[in-house]
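Attaching a single structure in structure tokens format; questions to follow.
With one protein chain removed, the remaining protein chains of the complex are shown where they sit.
Letters A and B mark the chains in the order given here, with residues in each chain numbered from 1 onward.
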Amino acid sequence: MTLTDTPAAARGRVRRRPGPGVVLSFLVLGLAVLAAFAPGLLAHQSPVEGEVLEKLRPPSAEHWFGTDHLGRDVYARVVHGAGLSLRAPLIAVAIAFGAGCTLGLVSGFLGGPVDAVIMRLVDILLAVPSLLLSLAIVAALGFGITNVAVAVGVASVAAFARITRAEALRVRSSPFVEAATTLGVRGPQVLLRHVLPHAVGPALVLSTLEFGTAILSVSALSFLGYGEPPPTPEWGKIVSEGRDYLATAWWVALLPSLVIAATVLATNRLSRWFDARGERI
Amino acid sequence: MAKYLASRALQALPVLLGTFTLAFVLLSVLPSDALSIKLSGSGDSALSQEEIARLRAEQGYDDPLPLQYVRQLGGLLTGDMGVSLHTGSPVVSMIGSALPHTARLAVAALLVGVTAGLVIGSLAAHARSRALRELLMSVPPLGISFPTFAVGLVLIQVVSFQWRALPSGGTDGFESLVLPALTLSLPVTATVAQIFARSLREVLDQGYIDTATAKGAGRLRLHLAHAVRNAAGPSLTATGMVIGNLLGGAVVTETVFSREGVGRLTADAVTRQDLPVVQGVVLLSALVFVVVNLLVDLTYPLLDRRVTLTEATR
Partner (left out) sequence: MSAASPGRGVTVAPGPADGAADTGPLLSIEDLRVTYRVRGGTREAVRGVSLEVHAGQTVAVVGESGSGKSTTAHAVNGMLAPGARVTGGRITYAGQDVAALSRAGLRRLRGAEIGLVPQDPGASLNPTARVGDQIAEALVIHRIASRRDAAGHALRLLAEVGIDRPELRARQFPHELSGGMRQRVLIAIAIAAGPRLLIADEPTSALDATVSRRVLDHLAGLSAEHGIALLLITHDLAMAAERADRIVVLREGQVVEQGDARELITSPRRGYTRDLLADTPSLRSGRLIPARERRDEGEPLLKVRGLVKTFGRAGSADAVRAVDDVGFDVGRGRTVAVLGESGSGKSTTARILLGLEHPDAGSVLLDGTELTTLGAAGLRQARRRLQIVQQNPYTSLDPRFTVRRVVAEPLRAHKIGTPRERDARVEEMLDAVALPSDLADRRPRELSGGQRQRVAIARALVLRPEIVVCDEPVSALDVTVQAQILDLLTRLQRELGVSYVFISHDLAVVRQIADEVLVMRHGAVLEHGSAEAVFAEPSHPYTRDLLAAVADPFHQPRAEHPDAADRETAR
């Protein structure tokens, strides 16, 4: 929801071996992925059925994150919520990466009127803040996690298109591409062998960064109530349900928030790490 | 200058028209039109099929799309963005009455965010010890990794509920502004700090910094007389981008703090699928974007004399 590092410019320090931060980030993401695919392995309580007598209990050995107003185990809801809360950003990034890279490459390589038209389109997408654009798309498509994913994806197409185009332009005017042309390599071959591999690199790094941003956007939309209807657990929605009990039971809202933040922090850290590694190549 | 402004205004028109078209396509064409969403969504079964049909005809939803497009565009030019499907009042006046609250919030967040960002960025770029530099630079990523709603909720829990220092919500008075502005300023701080630190480090590697050092200039002089101005450009551009994003952030912030404003208006409109209002807000954001970009481009030549106004057009 905010302007973050563009990876091409995010110059991290180059390290040979991953530092403790990177290892920790891998660990956090590994747990999140495990939760998404096999929640049963991490939490045995039911995410949807609670015991009313046990409601709003603070964190304990039995309920790690406490219980919510319906007596449901918050930890179990977070673990089971990982599936939707991570799949939606993944779909979003896939959409943005696919559409954005195609637009950017075509734009950067063909140039001329095609470039002008595509870049005006990108300008328009950039003129509306991405969260607002997602909201408008959700308003039009209707609620539900799939629509949220599509909305968040469309809203970040522009970033991918721009970075791929810039990279395509840079590589296209580089001496080695000029050399290839002079050697007699055909246009499409130049695009395939020289431009594409270079242009996709930064976009891949951007996609790890955008994945973090997409987690935030999806959870914000879910927090505002545009995701799946209850009682399906989603991270944003779990927080929003706990909001009303903040004064008496902070854990219902704040512990899931912490999980979201940790996941995003981990993806951002890995993104910087990939970027730094990429620079060495 | 006047000529430049006129040409810039002319350039901004396609973006605004494009945004309008995009919003029109999205909201009028995609699944169904605004009115049938409204009528089917609200569970208002009191209306018969005939009544729905009559309403549709009355509001012009049965006309061919090009005609609707032209009519809406005509309305827009005369300052008419239609009426809310929920309240029935004009979209323009709804946004107009909500805007001052959001503007106050956004300006406060911007001031706090940019100041904090510049300070953190400067300290990080100049820090002599590597540990301090890494510590300072690990703060901004935290700022953009925390969901806005989570930051708001933590502030409410700690400051309002535990310390009882500031109100947890409301629209009036300075006190109610502090927590939302802090919440909204966090991404601004993070962005500005990161970008400013990076540009500063790049600038500090430049030859002219060596020249100044060789003159015998101290660190403060290097920073203030040579580095800041040369490093400010990217941060200025980033701030321009962030201002647009504040409107998006306001949706969450105003909801969390139960404040009135454009963000809250948007959230309510999306919940009720009140499409004309959503369309109005989208157009407003594009207008803000265009104006802010113009201001940024006008400021650029003041920072760097190599940039002339015609070049700044990009």
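Convention: a residue touches a chain if its C-beta (ideal position, glycine included) is under 8 Å from a C-beta of that chain, and two chains touch if they have at least 3 such contacts.
Quick caveat, the model's predicted, so the values are computed rather than measured.
Novice: Among A:E49, A:E62 or A:E178, exactly one should touch the missing chain; which is it?
Specialist: Counting the whole complex, the residue in contact with the absent chain is A:E178.
Novice: In the complete assembly, which of A:H194, A:K237 or A:R272 touches the absent chain?
Specialist: A:H194
Novice: Name every residue on subunit A in touch with the hidden partner chain.
Specialist: On the subunit A side, contact with the omitted chain comes from 14, 16, 174-187, 189, 193-194, 197-198, 281.
Novice: For subunit B, enumerate the residues touching the unshown chain of the complex.
Specialist: Those residues of subunit B that touch the unshown chain are 206-208, 210-218, 221, 225-226, 229-230, 303-306.
Here is the rule we use: only the chains that are shown with their structure count from here on.
Novice: How many angstrom between the C-alpha centroids of subunit B and subunit A?
Specialist: 20
Novice: State the interface residues of subunit A toward subunit B in the complex, per the touch definition above.
Specialist: 1-5, 9-11, 120-121, 123-133, 135-142, 212, 216, 219-220, 223-226, 236, 239-240, 243, 246-247, 250, 253-254, 257-258, 260-261, 264-265, 268-269
Novice: Considering only the defined contacts, which subunit B positions touch subunit A in the complex?
Specialist: Residues 14-15, 18-19, 22-23, 26-27, 30-31, 141-142, 144-150, 153-154, 156-157, 161, 187-188, 190-191, 194, 198, 238, 241-242, 244-249, 251-252, 255-256, 266-267, 269-271, 273, 275, 278-279, 281-282, 285-286, 289-290.
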